[in-house]
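One protein chain omitted, others in place.
Presenting chain A:
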Amino acid sequence: MKDLLKFITCGSVDDGKSTLIGHMLYDAKLIFADQEKALELDSRVGSREGEIDYSLLLDGLMAEREQGITIDVAYRYFNTKQRSFIVADTPGHEEYTRNMAVGASFADLAVILVDATKGVITQTKRHARICALMGIRHVVLAVNKMDLVGYDRDRFEEIQKDFMQTSYGFGLESVQVIPVSATAGDNVTGKSENTLWYDGPALLPYLETVETARGGNVESFILPVQRVSRPNHTFRGFQGQVESGSIRVGDTVTALPSREEARVKSLLIGDREAEEVARGQAATIQLDREVDVSRGCVLTTSDSIEVTDMLTATLLWMDDGPLVEGRNYLVKVGTKTLPGTIMSIKHKIDINSGDEVSAGRAYKNELVVCDISLSEDLIFDTFENNEALGGLILMDRVSNATSAAGIINHSLRRATNVIWEETAVTKEHRANMKAQKPLTLWFTGLSGSGKSTLANAVEQRLAAMGRHTMLLDGDNVRHGLNRNLGFREEDRVENIRRIAEVAKLMNEAGLVTLTSFISPYDSDRQNARETIGREYVEIYVSTPLEECERRDVKGLYKKARSGEIPNFTGISSPYEAPENPEIEIDTTDMTLDEAVDKVMKQIMIYMD
């Protein structure tokens, strides 16, 4: 039975990637007749030089046909007598690096193109580095446009040497350098007469025979649980794909993170009963006793898998917005998704030199190493050991975009070293002494919406009822705890993070905490909600902008309008209105007393 090779092609704009693969399919008669017709037809309509344009076989989307570049990964399927192939043709332009990374994460081998007239350039280095980061261990360097340098051997060898120097330290297991011409067809499917000095194989024969077996941890059994199937009370099956090793009925496995052990009672591969399941197969496993397992847990025989809530990862940043310390994302590893905060950016990696560069932020298409703190324990392995438990993505909590992809380097081990101080006097104890339930009343709204006035008045009411309270606002926080913070975006994020942490401590002390900050970003408020937990009650003071500006108690709107204050929320900086606040109040047509009455009535639900 034939096996499968997944490979990608990458290179800079106009290196001729699509032309090379198109030519290979065409020469090897690996395309259907009507596609051939379509190719000739399309070629006549939008041809560059009137000849057959092989790249039209691959450049699918209209937009890129118009622009003459490849904007997204195109997957092609072909097979020869030796092998089945899936080729991901990836974009070369810097702007679409993330699309290239998609192709690289999918592939076992990369065909990297360089233009013989230009040699190894920045893009080549970038692509090689990203391929290596995404786990590719086998590379073909296709030195294209050899016809334009007169099939010069010295030029070829110079490029070969350059690339070997560039890729040193990438952990590549094999590199094959081949002189080709995608348009003329030299060394594409057969050896060329023009490069008699080259004694290696042509591209297609090489792809048909190269071995790309993956290293890493292949011995221990690892299965991340996708779902628990309970069709009836007698059957409880854990479903997922085996990522490493194999297991047999009767063997003992450990469930993580609970570390409970159990024996395998029965195995299914799809709908078929089996004695053994192995790497790559879709399995359903029944165990001989009740264990605490749900989606995101891992069944394994490995003792190298770690459990941590703090780790260091190398990320390829893919979001249009920058990576800022303190931001909270959803982190997905294997089948587990959980909130995580970027604690610190350690450094960026210069894509050309591989040097570490210190940085406070990272932008799209940059590589960055950072520490991530997770909201609960995560089961992981290093990427080197196991791709399935060592790769991660970060998802933006508001836009839902995939903001980054990366690999886990190691645990920070703080999770196991720093044990949370179990204090004898508990949060409940402190609250009981005050005969109240701690809460954080989080007031958010535009400047001038009345939130501080309202928070003050609500605190007075609560105090009059004998409740123990604490109000956090700009004055008592900005001048002390957060004195070192300015108004840059990362400062604003950090400001809110600290306030949330302080509010949480106040709640631990048993207090009803009131916070009054504009807190304009949804992600920051979500972060606060996560930190504070079920004590968090969001009060959205939704007085409209026109009314706030009409009031303009401190004269700030006037200054903002005249440009004296940059980044003023509501004028030159957005306010993202809460979608589901616990309480919403518009103070436009209300006296203060009426507004306080309304808030008090609603918070009473949360007070008891």
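Quick note on the criterion: contacts are C-beta pairs under 8 Å (C-beta built on N, C-alpha and C of every residue); 3 or more make two chains touch, one makes a residue touch a chain; residues count from 1.
Keep this in mind: contacts and distances are computed from a predicted model.
Per the UniProt record, the absent chain's protein name among "Cytochrome (Ubi)quinol oxidase subunit III", "Beta-ketoacyl-ACP synthase", "Sulfate adenylyltransferase subunit 2" or "ABC transporter permease subunit" is "Sulfate adenylyltransferase subunit 2".
The chain that is not drawn here is touched, among residues A:358, A:400 or A:484, by A:400. The chain that is not drawn here is touched, among residues A:98, A:468 or A:497, by A:98.
The chain that is not drawn here is touched, among residues A:121, A:330, A:359 or A:485, by A:330. In the complete assembly, the contact with the undisplayed chain comes from A:318, out of A:318, A:441 or A:599. The set of chain A residues touching the chain not shown comprises 1-4, 32-35, 38, 41-42, 45, 58-63, 65, 71-77, 79, 84, 86, 98-99, 101-102, 105-106, 134, 218, 226-227, 229-231, 235, 237, 239-241, 246, 268, 270-271, 276, 278-282, 284, 295, 318, 330, 332-333, 335, 387-388, 391-393, 395, 400-402, 405.
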